[in-house]
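The other protein chains are all here in position, but one chain of the complex has been omitted.
A, B and C label the chains in the order they appear, each numbered from 1.
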Amino acid sequence: MGQKSKVVASFAEAVADIPDGSVIAFGGFAAPGTPYNLIMALLAQGARDLTCIANTTGGAHQPRMPDLGMLVENGQVRKVVCSFTAPGRPTDVLPFTKYYEAGEVEAELVPQGTLAERLRAAGCGIPAFYTPTGVGTEIAEGRETRVINGREYLLEYAMPVDYAFLRAHRADAAGNLQFRLSQRNFNPLMAAAARHVVVEVEEEILPIGSLDPDHIHTPGIFVQRLVRIPPEPEGLWPVRRKERVR
Amino acid sequence: MGQKSKVVASFAEAVADIPDGSVIAFGGFAAPGTPYNLIMALLAQGARDLTCIANTTGGAHQPRMPDLGMLVENGQVRKVVCSFTAPGRPTDVLPFTKYYEAGEVEAELVPQGTLAERLRAAGCGIPAFYTPTGVGTEIAEGRETRVINGREYLLEYAMPVDYAFLRAHRADAAGNLQFRLSQRNFNPLMAAAARHVVVEVEEEILPIGSLDPDHIHTPGIFVQRLVRIPPEPEGLWPVRRKERVR
Amino acid sequence: MSGTDKIGWSRQQMADRLAREFQDGWIVNLGVGIPTLCSNTDIGGREITYHAENGVIGYGPVLPEGQEDLHLVNAGGQNVSLNPGAAVVHHADSFGIIRSGRIDVTVMGAYEVACNGDFANWKVAGAKGGGIGGAMDLAACARRVYIILEHNTRSGAPRLVERCALPVTARGVVTLVATNLGLFEPLGEGFRLRELAPGVTLEAARAATGAALLAS
Partner (left out) sequence: MSGTDKIGWSRQQMADRLAREFQDGWIVNLGVGIPTLCSNTDIGGREITYHAENGVIGYGPVLPEGQEDLHLVNAGGQNVSLNPGAAVVHHADSFGIIRSGRIDVTVMGAYEVACNGDFANWKVAGAKGGGIGGAMDLAACARRVYIILEHNTRSGAPRLVERCALPVTARGVVTLVATNLGLFEPLGEGFRLRELAPGVTLEAARAATGAALLAS
């Protein structure tokens, strides 16, 4: 399998053909696994009317790294789907909030486990499932529920995406991916949920067959494009979190 | 975490307290990952009225290794849940068939992907989900279906189990497991679906913390008991498949 | 035994004919039995990734006796090798790949195929229980379902029929059928004949088929 390399030369090339109106999922939970370089390339590429899926819209911390909020600020986003449309701590400020409150962008607020499971469902051909999360809360209002074995559950639907932008630690040229520690988070789920998967890779991309088949977090069959992240300052790398924006 | 060792000294000890009426899932797809030693121990232990879940009831090949069919022959089984209640090739013969046709054991026939997903659902707190598999067939007769985005799906429920009997390649004493190649199959799903997980381990059980946290297929929090498999003839190991029973 | 199951293509030739339909880059799932023979076919430089239900993505040839790795089998339980770039996932992820439509083609054996695209391969007449395995998931979800079967039963009855008499595996999914007599496409009203095996006449194929046969 996979004797053809999926490596492309630049982030710009990797995102060049993303059309307006795309649904794009962005990996990452806090810094680890966030595709900073692909977000920067998408800012430059300029696709508009996007639906962007990620755990947060970002921007609560300094130094600020590329995030969904920047795509919103750049006028590229129609809708975000996140588990935070307000900051986790009310004392934080999200750059996104101003645009959301002004009605310039839509948002769908989804509990984090439901977000993960809806992506997983899309990647596994499960169109809908039941979950106990959110029952009896505002997010369940007007929604379909079902009692199973005496407990009430909420019906949730799969969340397929057009593109997944991921950041991985190691890859072979066939697109087999390994994530390091908490970098894994949403990344493998988004890979499976997407029709097209673009990955920024931290280490040198290895020849096909270099990775142990028992220890691959995302099989290469899910992946279309790989870009090696260059060293700083050309490439973007996580930095230590300094202070919170007040 | 997990500073207490989960290693027990013998297979007999590992299965000693399995009560009559238990629901037990057995890992394995063909030979790899099948807990031969735990099945042998359960045959000796004698618990009855069991519900046994596995991909097959076994016994289609020579040399015959411990399988669900032996538990059936030993009068310990009330019901099996499998993706094969008849052999995959009609020319094969299953030892189970005679008991099933005589009405001495019940069977629930489940498509293999649905079996895997029902176990996965139980392990992930999803009580029910929809799948396209089986729609329009005999297994969907009288069952609830739902049209989602124009396609018909079948409602399937989670399959929680009391015990999972697994075979792993490598483990640390905290119960973190690694499976080798196609040994993985149903094993991690059954681990998560079960309240009690008992594992036979092929390699020497390692000190806690010996395994790379990035490459653990079943986290130790799912596992209660580990038994190291002794060398042959005391321990049972997969053998090359010789010929088919005709 | 009827004559038709001894004329035309051999089992390997049926498999070869379907394998030549495989396109570069396809992910292919081969059922137990004759479909396995598709992996023997030389289809030039086209790269195929073979997927097995037990989560092996990118397996290669069956290994000769003595060289087997007993931790590695394909869906038929054969000890196979791994190709470079292979990956292993668990059973739920493996069927996630199937259900999400990533298998470009599944090739299966069957007892019957109907011209409406139904087919039956999990339960024989009068049996209690059956052998479903991964067949219903693959049949319902693969992008293409190819079937290999002998054109007639040992008693000479047609296996290509108007409507399946046996319990079906999935409805309306079969896209291509290879038998010893040739290559056929279910078209709803009948089967379109795409190709006859050497030495088989249209009349013989028509006589051996339990549904309308539309010459292409």
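What we mean here is this: a residue touches a chain if its C-beta (ideal position, glycine included) is under 8 Å from a C-beta of that chain, and two chains touch if they have at least 3 such contacts.
Since the model is a prediction, treat every value here as computed from it, not as a measurement.
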Exercise. Where does the absent chain make contact, in terms of the chains shown?
Worked result: A, B
Seminar exercise, completed: Only one of B:Leu154, B:Ala174, B:Met190 or B:Leu226 touches the unshown chain, namely B:Ala174
Exercise. Who touches the missing chain here, A:Ser5, A:Gln45 or A:Ser83?
Worked result: A:Ser83
Exercise. Given the contact definition stated above, which residue among A:Gln45, A:Thr133 or A:Gln224 touches the chain not shown here?
Worked result: A:Thr133
For this session: Spell out the interface residues on subunit B facing the chain that's missing from view.
Result: 1-4, 122-126, 172, 174, 176, 192, 208-209, 211, 213-214, 216, 219-221
Seminar exercise, completed: Missing-chain contacts on subunit A, rising order, are 29-32, 55, 61, 83-90, 97, 100-101, 107, 109-114, 116-117, 119-120, 131-139, 169, 180-189, 217, 237-241
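Methods note: only the chains that are shown with their structure count from here on.
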For this session: State the pair of chains with the top count of C-beta pairs in contact.
Result: B-C
Exercise. Based on CA centres, what chain would you say lies at the far end from subunit B?
Worked result: A
Problem set entry | Centre-most chain [mean C-alpha coordinates] | B
For this session: Provide the C-alpha centroid distance between subunit B and subunit C, rounded to the nearest whole angstrom.
Result: 28
Exercise. Which whole number of Å gives the spacing of the CA centres of subunit A and subunit B?
Worked result: 34
For this session: Any chance you could list the residues of subunit B touching two or more other chains?
Result: 117, 131-132, 180-181, 184
Problem set entry | For subunit C, residues contacting two or more additional chains | 82, 88-89, 92, 95, 98-99, 141
